[in-house]
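The complex is shown incomplete by one protein chain, all other protein chains being positioned as in the whole.
Let's turn to subunit A:
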Amino acid sequence: MSSFPPPRHISQAGRSHARGHSLAPNFTSSALPPSNVRHSSSPNAPTSEMSLRGMSRLEGQHAMDQSRFLASKARVKNLNPPVDMRLLDYVAPYDGNLMCPICRCPFVDPVILTECDHCFCRDCIRQTWSAQYNPLGPRGDCPTCRTPAKLGLRCATSKILVNILDDLVVKCPRSEEGCPAEVKRGEVQDHVNIYCGYTVVNCPSDDCELPLRRKDMPKGCLHHGVCCFECREELQISNLERHWQSSCPQRTINCEFCDVQLTFHEREQHMKDACPALSIPCPGAAFGCTSRGRREQAETHSRNCTLARLAPIFAAQKQRLDEQEAAQKAMAHKLDIFQDGFASLQSLLCDPSDGAGLTNTQATVEPPGRNHRGRSHTMGAYAGTAEPLDLDFPTSSAQWSPSASTAPSRPAPNPPGPRPRDLPEPYTGDFDLAAPAFPSHSMTQEMPYTSPLHHLLSMHESLRDEMSRISAALAEVDGRLSMQSLNENMRTREEITYLGAQLAGLSRQVHWLTSSQLQRQQPQGAGARPANGSASSNVSDMTSVEAAVNAASNGLRGSQRMANGGNGMRRGLSEEGRTKL
């Protein structure tokens, strides 16, 4: 839809018409070059006295003139395209029978199809049957009655029809620019080419290439700048007339409704405020009055119309309402911002204390009890030293933590703890410090938080308490663990020394036995043959020695058991087996 191809029939029509009036352009060309003639002919007079060089120079100049003339002619032709008959405005309505059914204009170069006697513009029917729409060439069906037909030599219409068409009166195609001429259609091309003052021609000045309207020719070259004396706009003289006609803001126009003469820039104001012919709505139209009328009528109406009289009050009310609404909107916006900020602050405060929240609340419910329990724990730690061998140490802080259910039921001295020297220094210090450092602590527990700051402070404080409790618990556990390992170590060391002693005793016994054996064998070796029965006595001696050894070891074991208590029993038994082996 954006690229409409130039209507073929128009361009062809132009061409055909140019053919019909082929004299006209020629005439223009011969009419135009007075300057050319003047230029070339005046120096041509004294040619006879000129030298050959002068002749050639003149010829060269002539050729140059000619080319310039041709160029200007081409330019003028471009500026003045051949008249398109279909774009002409007809002065009087024309007979519908003179209208081509295809282009809906009075026929231009009409032809009659011999087969059906229907008449069309030559270009219209040609285009209809052209290759693009009909591959069979200049033949086809009649667009009106579909009779197969073709364009033949005898298709030309009678002279009468052509004359009737040429006698239709049309406006000059440059009527919009101001040409008032109304001519017969057959003469319109001549009018444009020869007479029309608004046709563009070359500037009469030799060194000016710009176009000029024919009627301005006598004024000479108009292509220099001037200033519009009305609006001070700078422009060329040749454009001045058009400027006054169509674009100068100071130009005089007639109001299209009331025939008052006014300048163009006053027009808007006039339309709005003064034009009496314009129908205007009642002032109360915005509030429901539907009356419309001319200015005087509207004035009389508004004097009687309740809505019109109330209109200013309504308007004021509306304005106030609007203002209120705007203010309310602003307030709502502010409130939103504050709420958002508050919510984010709250989330910021609540999120980290989420995990500690439970113990926190418990802590805040009965802080003195907690404090007391904390002290009792330390006391328990002191008392716990009484049973160093009890291995049932609480290992997790959960077991230890003073939850409301377990802590009170447990007797205070029961939980064993590390010795006081194992506890780190801040253990007790933190507990004691907590209260004096935040004197407002107890206050915030009793009354609801008066401000986020108080809330924050109390949160911080409880967190701090929690932290100190956890650190204390950690320290205690650490101390217990070190104590336990110490105990274990001591026991192991004792055992090792005991084992070393046993080993020494055994080695002494073995030494004693072997030496006594050796002593006995030496005298025996001396008198072996004489006493045969002494062998049996020897065996009995051996068993008695063994029994003595056993008795000695048993005695040792008994003493060990005494030293070790029940715990050493198993080890004693195994050692007994070892010694037996």
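Heads up, the rule we're going with is that a residue touches a chain if its C-beta (ideal position, glycine included) is under 8 Å from a C-beta of that chain, and two chains touch if they have at least 3 such contacts; residues count from 1.
Throughout what follows, contacts and distances are computed from a predicted model.
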{"item": "Identity of the absent chain, which is to be given by its UniProt protein name, from \"Transcription termination factor 3, mitochondrial\", \"Mak10-domain-containing protein\", \"Ubiquitin-conjugating enzyme E2 2\" or \"Large ribosomal subunit protein bL20m\"", "value": "\"Ubiquitin-conjugating enzyme E2 2\""}
{"item": "Touching residue (missing chain; options A:L87, A:L348 or A:M467)", "value": "A:L87"}
{"item": "Residue in contact with the excluded chain [from A:N80, A:T128, A:S302 or A:S458]", "value": "A:T128"}
{"item": "Touch criterion as defined above, residue of A:D65, A:E115 or A:D141 at the omitted chain", "value": "A:D141"}
{"item": "Missing-partner contacts on subunit A, residue numbers", "value": "1-7, 86-87, 101-105, 124, 127-128, 132-133, 141, 143-144, 146"}
